[in-house]
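Every protein chain except one is present and positioned as in the full complex.
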Amino acid sequence: MTFLFYFVACLTIISALFVVLNRNPVYSAVMLVLCFFSIATLYLLLEAYFVAVLEIIIYAGAIMVLFLFVIMLLDLGREAALPKLKKLDKALSLFLVVIIFLGILTLTIWSGGDLHQTLNPSSVGDIKAVGKALFTDYLLPFEVASLLLLVALIGTVYLAKRRVK
Amino acid sequence: MDFLALLIICVKVLLVFAATMLTVLLMIYAERRISAFIQGRLGPNRVGPHGLLQPIADGIKFLMKEDIIPAGVDKPIYLLAPAMLLIPALMTFAVIPFGSDITLFGRNIPLQVADVNVGILYILALTSIGVYGLVLAGWASNSKYPLIGGLRSSAQLISYELTMGLAIVSIVLLSGSLRLNDIISQQQGHFLSWNVFKQPLAFLIFLIAVYAETNRLPFDLTEAEQELVGGYHTEYSSMKFAMFYMAEYANMITAAALTVTLFFGGWDLPFLNETSMGMLGVVLSVAAFILKTAFFLFLFIWVRWTFPRFRYDQLMNLGWKVMLPLALFNIFITAGYLALTI
Partner (left out) sequence: MATIIKSYEPTFWDKLYIPALVQGLLVTFKHLLRKKVTIQYPEEKLIPPEGYRGLHRLNKDANGRIKCVACDMCSAACPADCIDIIPGSSPWDDGKERYPVSFEIDLLKCIFCGFCEMACPEEAIELTEIYDFSDYTREKLIIDKDGLLDVYDKTKDKNYYSNSQNLTIKE
């Protein structure tokens, strides 16, 4: 089990790195799908089946397909279509990455430090627990999120309907 | 987990895999024969008795053919795409129960490869993964027809997956569980306790969505031969083409089995209590499952050779403007009914 965990964790990180480092957007998308799969496997190892399956259905199954759709539709598949990064850009992004990484690191250490916290797995991934939590403790965020989605939907319809003058 | 349990699981996996592959072969044969019959022809009847060995001859032909990799394709993805389609197609069957429990060597063996408590979601997840095979095959081929086919499939599958999911939700509302076993046991007993009779609208929506999900006529826009020269698999040949072919049929088999499980009581025979009948009950239940699935497989073929193909805008209109509101309406009604009665 531990071996499996380390293997999948490594896979997650490597695929995530590939997403960023790859110059070809389609490859990045495929790698991102792989990344989602490894994350789902991590959830499976925690016995959170529901979350694992949701991860695949929503992220890998729906959102990434749309990403791919857009990439293919805009013909971004060829690497030449992407702008080359200048030196300054590279330096800037490296700087930002280091800052954020250090920030996360300090935050984790600050907040108690123990990275090996064990959760009670069965309570996390159970569908009934998720449903209960969603409609009691987190009702307000849930409704706000749905409202947000509705607004986004209306915005899309408006943009799509607007005539070109 | 002891050795025997491991062995039993292996046997079940092998059995289901072999049965699926065999059914794929039979389906290829049946498709050709039935289409011929509908058109007043005889179809392949030379290889083996009644032409039954025709799919094997086809398979050998595919193996012997030159495996062409066209210039300009994106090799890694081009090679991976058929597998990305076939593997989820074969994996889906794992959670579908195909008979009542059997008692062997003094232990209870459920006739199902894996009893996952989120069974339905597992199936939905895998069907949504199957799109990647189509989309990436279309993109990697570096050719316009496959690309259009791939684009169409991604849009189509997302739209209809939503409808299919919503149709399933109304079933889940009734059973109160995502386990397929619970859904079956909830339909046991009387004839009228099957979900088709309780949820006719959901059944209709589900059936139509399934045809769109499996890319079968009247929704086979991704491979529309007349406009797209075969769509996403235009540039594929030999065994890789055969894999696309097999994946299509494997998907159909799973879809038919799922329809049976969700709406026709799975392996349930009405008015009989299979679990109390010992070995006979097991045999009967498996036979019932096979027969019901066979009917829906036949329906797939029957529909294909009856109806013309939808236009792309009609497909999208049907999906978003008719099926989706209907499915939502159905959920609303079901939930309202449940809220009032419980």
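Descriptive notes on the structure:
So that you can tell them apart, the chains are marked A and B in the order they are listed, and the count of residues begins at 1 in each.
Basically, contacts are C-beta pairs under 8 Å (C-beta built on N, C-alpha and C of every residue); 3 or more make two chains touch, one makes a residue touch a chain.
This is a predicted model, so every value here is computed, not measured.
Here the chain not displayed is in touch, across the complete complex, with B.
Interface note: of B:A5, B:A18 or B:L42, the residue touching the hidden chain in the full complex is B:L42. The omitted chain makes contact with chain B at the following residues, 34, 36-42, 204, 302-303, 305-307.
Rule of thumb we're sticking to: only the chains that are shown with their structure count from here on.
Chain A and chain B have Cα centroids lying 29 Å from one another. Contacts from chain B toward chain A in the complex involve residues 74, 77, 116-118, 121-122, 124-125, 128-129, 131-132, 135-136, 138-139, 147, 150-151, 154-155, 157-158, 161, 178.
For chain A in complex with chain B, the touching residues are 26-27, 30, 33, 49-50, 53-54, 56-57, 60-62, 65-66, 68-69, 72-73, 77, 127.
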